[in-house]
Every structure is written in structure tokens, then in C-alpha cells.
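All protein chains of the complex are present and in place, except for one that has been dropped.
Every chain is named by a letter (A and B) in the order it is written, and numbering of its residues begins at 1.
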Amino acid sequence: MTATRFFALLGAIVVLCGCAKSDPQSAPGAAADAGMKRFVFVTNGDDPFWDACNAGLVEGAKRCGLEAQGLRVVMEKNNGTAQGQIEKLRQFGSQSDIAGVAISVIQADNVAIVEEMKSLAAKGVKVITVDGDVNRNTFRDARPFYIGTDNVVGGRLLGAAAKAILAARGKTNGSYVQFAGFTDNDNARARMNGFKETLGTAYTEVDRMSDEMDLAKARDNVRTALVNHPDLTALVGIWAYNAPAIAEVVQERGVRDRLTVVTFDAQAAAIERMAAGQIDAMVVQNPFEMGIRTVRLLTAMHTGDEATIAEMFPHRTAPEGDLHTTGLRLIVPDTDARVQPTDIEMQGFEYLPLTKFRAWLASYGLSSS
Amino acid sequence: MPEPSGQPKAKVLLRSGEWALLAAIVIAVILTALVDANHSYWFRPLESLRDIARNTALLGIFALGATVVIIAGGIDLSAGSMIALSGTVAAATMVALAPAAMLGFKPVGPVIVAVACLASLLVGFLVGTLHAWLITAVRLPPFIATLATLVGLRSFARALCESTTAAFTPTKSALINVSDPLFKAVRDNVWIPVAVFGLLAFATWLILTRTVLGRHVHALGGNEQAARLAGIRTENVKWFAYCFGAMTAALAGLFYVANESVAAPVNQGRGHELNAIAAAVVGGCSLTGGVGTVPGTVLGAIFLRVVIDAVSKIIKTGADVYEGLIVGIVVVIAVTFSQVGQLAQGGRRLLPGPLGLCAIPTLALLCGAVVAMTANGPAGLASGLAALVFLAVVRAWESRGARAPRPS
Partner (left out) sequence: MTTGAGDLAIAMRGISKRFPGVVALADVTLEVGRGELRAICGENGAGKSTLMKILSGVYQPDDGVLEVDGREVAFADTRAAERAGIAIIHQELALVEDLTVAANVFLGRERRTAAGLIDDRTMEAECRRLLALLECQVDPRARTGGLRVGDQQLVEIAKALSLDARILVMDEPTSALTETESVRLERIIARLRERGTTILYISHKMDEVFRLADRITVLRDGRHVRTVDRAATTPAEVTGWMVGREIAGHEFHRAAARGPRLLEIRELTLPWPAHPRGYRLANVSLDLHAGEILGVAGLMGAGRTELLETIFGAGEPTWTGSMRLRGEPVRFTHPAEARAAGIAMVTEDRKRLGLFPDLDVAANVSLCSLREATRGGLLDRRREEALVAGPIRDTGVKTPGPHAAITGLSGGNQQKCIIGRWLLTKPAILLLDDPTRGIDVGAKAELYQLIDRLCREGLGVILTSSELPELLTLADRIVVLAEGRLTAEFTRAEATEQRIMHAATGG
């Protein structure tokens, strides 16, 4: 083909794209009878935490009888970047069999993600956030509901536990480092701030280190922290895989006796580490329950079941009424647990020794939470 | 696309290659429309077109830069990192000039946006100059020079991001959010990046085919020594090529930031330089230099994005797991396809000797494994066996032709 003909073709495509600039509202009728519909759960990355959540989704599907209603739920694991989530949301926009989307937003302040969520909602897809929310101060209207842990409370809980453990070891001040995947992710930020707030000014937060969900980097960060700050008192793991990373390196360096290790979430490896006495306390979310409630909420939104929605969100008009929190648990080792329930002046959490926790996991066929 | 010697001018062959690519694109679209359970192309064609067009434009802008570098006989591995750096430079400039507005998600004003964009393009020019200097004066091979900037630029971008946010905002951050309405307008209106791509493609085509500089680029890539001995200032031509490559990557970086509403140098554009090179090669560029066209690259970019979109539409959930595998296979097939004719004529064998023998189970296993993972076990086994039989037949057919009487 000559170049002139080619560029005419290119020009035609440009014009066509101009016509496509406004999102066409799909006629509800055309979408409704397209066969099996899907609820899609988009994670922020690829962590075993989501496997427990997936088990919850499956359980929720059973309990809500999705198949009979022509629905099914699937989980899509993101690759750890904002671009990945944006692309997935766009793809959902051009497919007609999506009934609802639950997303753990990877960057709380990312405008593009928010816009894609809104455009999906405008097409009639039900959109909620789970576990990772958008910045509620600026983007409250991006989604009607959020399910997840109150991460600030979680941070506070871990902070209180850490305080008690350090006191039991005879320490009243010192320094600590917090480790997470991304330091500007909403739940990571909330936990770290809650932890810092509760632990108090007697202890200095020396650094917040991010590893971008790279497991090798997670370990290297711990090593770097130990080298750069030789007199640390505590190490704090914020995301699930940070726990085994910290425990491993601490053992490798042989500094267990002078460090307090407190972490979030209970990956299978972390459970083993606590059993071996390498982790002092874990604040555990309940991704399994998150999964079940996600399905419940999306089904209710899809079928217009106001009763269920009202049950899950009783105070919708209140400032915090769009948040539905799933429970937190404080897991401690069976022996030598330096913190007791009475040490913590907070409500709304469950205190479990390790064995009891493991029994709970086994009862649902889970290996992690 | 390599041409057999002694044939009349390549124009005819290149044209046929581009037609084949266009046909491949059409076939892929039709296939997707049929196989996709939702028939999304049928029911929502404009949305899919919009997404594919946007992604093609983003890829195509710096694929054009890669094309010029490849035709000039070089290679640029750092385009992805340049994208990250350029986005970061633009965002950092805006933060430095209007920190309050950026933090508060308010508009910074068109003047500052213009300054930021110019700063990005300037950085592109500087990086291109650096490449050209390393390659012509320091005599580093292009692979090494751009490999160094592949890792160096991204790290530099991250440092820039953190130091700028530390200096002008309350907290040090690994990314900068960009919510200015001008960027938002680019994100919302697909025709903007597509139009920019179209204009850039036209300008590149004009330069490459109708200017003296373009002819010199072809000469340089075809035979560098002869070009120098013909009186061409090869250092200057290389300077142009690498600056063009880096500045198109810088321009693409601005669009990436608009698209993602954030400058995140940690992972932005990571690995994308290979997509650009793949688009150029599928479109007919030769990595030895001297061969390549703009229409070819444009079609190559469209083809790649259509295939990626097809994978998403057909596999639906978890499509990105298979995306790399399928794109890899498609690129190999696309480039090999043009050589099938030569293979058949030249008497070269596809599966020669012990190496060919080992390749048969490898390919059959690959085919079977992929099908087993995407469909189900029995189908995988069946297709693996079918591939095994097919390849064995090919080998037997090839050996039959070469059998000759043995000396007694």
C-alpha cells in the first residue's frame, strides 16, 4: 500500500476514536440476558492472603446460592501496579457480563482508578472496595461501600500489644522500623499511623520501608534496617508476607533476643514462625470473612435486596456509615505470651492463643488468614 | 523482512508483508469476535476500539522511536525507563512549581503544565545525546550503553521523585499523583493520543522516506563503514536517531502519566521497551539495521495490541497470566512466517539432525502444556500428541528428500 492510503486509514481511525469519546450507556436490556454474569474480585497483588479471601468468596457463593441466580464469582490477581488495575477495570467496561466488581485499591490517591470505578458504576456495574480503600477524604463518592478491616484500629491494636510486650521485657523507650509493600497504600498507611499513634512518643519510628511486593526485597529491607540502625528495639511487619521475611532475617542474624517482632496477618509461614517462638504477636484480619461478606453485599446490591444492605450498613447516612468492618484478632504464642488481654484497653477484638487459632483455620480448611 | 538476492526492488515484497499483517489483524479481530462468549466486539465495539486505540497509540509513539533507532543500526533498551523518568520529571516540575495545587488535587494551570512537558522533552533530548555520546565517542556498543541507562534512568527517576517530594511536600513519596484537568482531558479523550500518534507517524514517515537525513539513516544502518566513507557524518546521524528514540519515549511518558494519573517511577513502563522492539520487528524492521518502515511498525503495534486484547476477551479471568506466553508465540510466528517461503525454496530443513529431533518433543510438550492449562487435561494431552505426530511427519518428509545412495 502507498503511504498516502495508509495515512488516510490512520486518519479514519482517529475520527472514529473521536466519536467513541463519550462512554455509551449500555442499554440494560442488552446486558441482562447475556447469560451467566460475573462478580469479579480484583486484588492489589499476588499474596497468599488473597487465597484465604478466595476461599471466602467460594463459601459466600455457596451460601448465597449464586449459581441458581445465574451468577458466579471469580478473583483476578493484579500484578502489583496501578496500571494493572486500571487496565483490568477498562477491560471490564468493554465486557457485558460483569455484574459487580470488588477491588482492593492499590494506590489510595490514584485518580485514574477512581475514574474507571465511576465509569463502571455508570454502566450499571456494582462497585465496592474491599480491604484497600480509596482516599475517603477526597474520593468518597467513588464507591458506596467498603468492606474490610478498620486498619487504623488494627494498627492501634498492634501498637498496644507491642507496648505491652516491650514493657514486659523491661523496655520503656527505643526505636522501630515498619515494613510494608507500598507506603502510600491506604491500608498500609492506616496501620502504620495507628501503630505509631498508640505506641506513643517514647518510641521513635526510624523508617518505613517499602518493598513493592518483591519478596527478596522484603528480606533485604530488614537486613538493611538492622545494619543501618544497630540498636533497634522492634520490627513491625505491615503486610502478610513481611512477617516471615522479618522472622527469617532476625533468625539469620541471631538477634531475636533483643528485638520484638510484631506483625499483621497470618501467612502459613508466619504461623510456623510463631510456633517456633520467632514472632511475639500477630494482629490477624479475617480475609475469609471478607470474602463471604463481599459476595453477600454484591448479590444484595445486584438483586436490589435493601434489607440485607441495611443489615450490613445500618447507619448509612452517618459519616462512617459506608464502612463495614470485619473482625480483628490478636494471636499470641501458646507459651511465654508477654501480653494478656487485660493489658490492652481496646474493644472489639478477639484474643487467641496460637493453637486455638489453628483449630479455627482447620475448621474451614484454611492454611492462612 | 529479508529479501532473497537478485529479486527486483524490495518495495513489492515489503508491501506484501504489510498486507499480510493487515490481514492477520483482521483475522484476529474476527476470531475474537466469534470465540468470545460475550461477543464484546459485536455488542460494544466502540469501547473495545477505544481501549485498543489508546493502548496502540501509547505503544506506537515510542515504537516509532525504536524503529528509527533500529533502522539506523542501533538498539535502545532504555525506552521503558525513559518513560518513567520523563513522567517523573514532568510531575516533579509541577510539584516544584505548584506544590499546594498538586497535593490538593487542584489544577496547576496550563503554563506550568507546558513547562513540565517541555522539561520532559528536554530531558529526552539530553538522554538521547548521552546515548549518542557513549556510543560514538566512548565507543560503547549500543546494547551496553542502553542497558546501563535501562537500570540507571529508572533509579535516577526514583531518586528524583523522592527528593522532590521530600523538598516540596510534607512526606517523602515514591510516586506523585497528577490530577490536573489537562492530563485528565488527555485520559478521557482517546482521540488526543491517537491524533498525536498519527501526526508523529506521518512526520516520521516523511523524515525517513523523503528527507536527506532519512536516507542517511538508512545508509548508516545498512553499512556504517560505507556511509562514513561516502562522506556522511555518521556521528550526527546517530545523534539524531537516539535523540528521536529518547524524545518519543519522553512524549510517551507524558501520556503514561495522563493515563495512570500518577508518576510512579518504580514500575511505570517497566519492560515496555521490548514491546516497542517487538512491534517494530513484527512490522518488518531488521535488527541488523537498514530495513524498516513506518507503516510496518504502526501495523505491528496494532497487531500486538489486538492480540493482547483478544487474549483478555477470550480467556477473561486471569488473562494476564497467559498474555506473555501468547504474545511471545505470536511474535515468533509473525517473524518466521515471512521466512517460510525462503525455507521451502532454499532446501534448509526445519528440524535437522539431533537438534531437530530434540526440538520435536519440546514443541509438542509446550503445545500440550499450554492447552492443558487453558482448557483442560485431556485436550492438552490430545493436542500434545497431535503436535508430536505432525512434527514427526515434517521431519520424515524432510529426511526423505535428502536420502542419497551410500558409497559402497
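Keep in mind that, in the parts below, contacts are C-beta pairs under 8 Å (C-beta built on N, C-alpha and C of every residue); 3 or more make two chains touch, one makes a residue touch a chain.
Just so it is clear, the model here is predicted, and its values are computed rather than measured.
The chain not shown here is in contact, across the full complex, with B.
The chain omitted from view is touched by exactly one of B:A166, B:A230 or B:L381, namely B:A230. Interface residues of chain B facing the missing partner chain: 3-11, 206, 209-212, 214-216, 218-219, 221-223, 225-233, 290-291, 342, 345-346, 402, 404-408.
Assume only the chains that are shown with their structure count from here on.
Chain A and chain B have Cα centroids separated by 34 Å.
Of all residues in chain A, only 1, 3, 6-7, 10-11, 13-21, 23-24, 26, 30, 34-35, 38, 40, 74-77, 79-84, 86, 90-91, 93-97, 107, 109-113, 115, 138, 182-184, 210, 212 touch chain B in the complex they form.
Remark: chain B residues 15, 18-19, 37-38, 40, 43-44, 46-51, 53, 105, 173-175, 177-179, 184, 187-191, 194-195, 198, 201-202, 205, 209, 256, 259-262, 264, 266-268, 294-295, 298, 312-313, 316-320 touch chain A in the complex.
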